[in-house]
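First the structure, which I've put down as structure tokens, then a few questions once you've had a look.
Every protein chain of the complex appears in place save one, which is left out.
Take a look at subunit A:
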Amino acid sequence: MATAIHKILHPHSSHSKGERDSSVQDDHEASHDRQDSDMEQRAREDEKRGLMQWEDRKAPLSPGQIDADPDRKMVGHSSSVLRQEDFELVKTLGTGTFARVWLVRLSEPQNNDDRDKVFALKILRKVDVIRLKQVEHVRNERNVLAAVAGHPFITTMVASFQDHDSLYMLLDYCPGGEVFSYLRRARRFNEPTSQFYAAEIVLILEFLHEREGVAYRDLKPENILIDAEGHLKLVDFGFAKKVENRETYTLCGTPEYLAPEVIRNTGHGTAVDWWAFGILVYEFLVGQPPFWDQNPMKIYEQIVEGRVRFPSAMSPEARDLISGLCTVDTSKRLGNIKGGAAAVKEHPWFRNIDWEALYHRKVKGPIIPHLRGPADTRNFDEYEPESANREPYTREMSEKWDECFKDF
């Protein structure tokens, strides 16, 4: 089955990388005044059929399948034939400083079934990416998403593509919305709810760190979505980076969730995610993160000092877990010490978790979003329409920068 889909998705997989790049180039030069060749048209239709097949089944891959070369995997490849015009932009799901995520469906569905199939399309404008000095982060994002596509709890990048002035990542749509929204509505989660979500996050971090050598670097409730079945999907890999065994130095993250070593710039690695995970569990149980102030510098001062105060009603196990994770000294931080993620999984706070069943999505989530259909967007907030005045991506810029985007 997998190979059959692979063939549909990769009609060009026998071509060399160089040939593919040059065809992308041609595409840019003359996309408006040239009819697609028959072959390309056919390839596009094949590609779209492949997308529909994935959307239909959405079966997570096994770790071994995920590790396959992105160009030989059912999802996560760079497509030379897809274009923005292939999709109808239905509604904005979220915005960032240089990206906008849209709910999309195929603009010319072949049948009624396909009309119901939707995706999230993340559009990044090259001009903004360059102006905000995020080129490296965007490349990291695409490459990490390609490498991890198919994981049960990470947003699946089905394909990526680009045109003259934008970069596109086609992602699976998570109709449940952000854990952030549920948490703010509920103010705080009870222990079983927190344990369930925390446990799925542990599986994500275990996979990213120990299998992929990737530090995620922006864990927070805003970046965790709930899918139609009530399971989590981690999104926004803008700061994710393959670090392997080398430390890295660029400061990034979200103020309340930054680890002390990031603030002090002494070099950081995957251990920052375990720190942030401790903050996350605290925020689940308490409703707000442990370090906070109006003045961000005061937050950082508290973080570097690292004294977490717990409400008295918090269970001793939860306190012990959070204390272990939010340890300033990385050589004593749970998750980073001997055993890695396994040591976190063995913590008494997780004693009720069946890790194997959890990975296979056999454990029922505490919140199953109530939806009218797969394209229901009630769990997403409304966003301002896109501003009309856009800085153009000039030919000079394209000559200077397009090389950096060639993986898209």
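The working rule: a residue touches a chain if its C-beta (ideal position, glycine included) is under 8 Å from a C-beta of that chain, and two chains touch if they have at least 3 such contacts; residues count from 1.
Criterion: contacts and distances are computed from a predicted model.
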> Between "Mitochondrial import inner membrane translocase subunit", "Peroxin-13", "cAMP-dependent protein kinase regulatory subunit" or "Cyclin-H", which matches the UniProt record of the unshown chain?
Replying inline: "cAMP-dependent protein kinase regulatory subunit"
>> So one chain is hidden, and I want to know which residue out of A:55, A:256 or A:273 touches that hidden chain in the complete assembly.
In response: A:256
> In the full complex, which of A:69, A:108, A:136 or A:354 touches the chain missing from this view?
Replying inline: A:136
> Which residue among A:153, A:168, A:275 or A:300 touches the omitted chain?
Replying inline: A:300
> Which subunit A residues would touch the chain omitted from the figure, given the whole complex?
Replying inline: 96-97, 133-134, 136-137, 180-182, 184-191, 193, 218, 220, 222, 230, 238-239, 244-247, 249-256, 263-267, 285-288, 291-298, 300-302, 304-305, 307, 309-314, 330-332, 336-338, 364, 366-373, 381
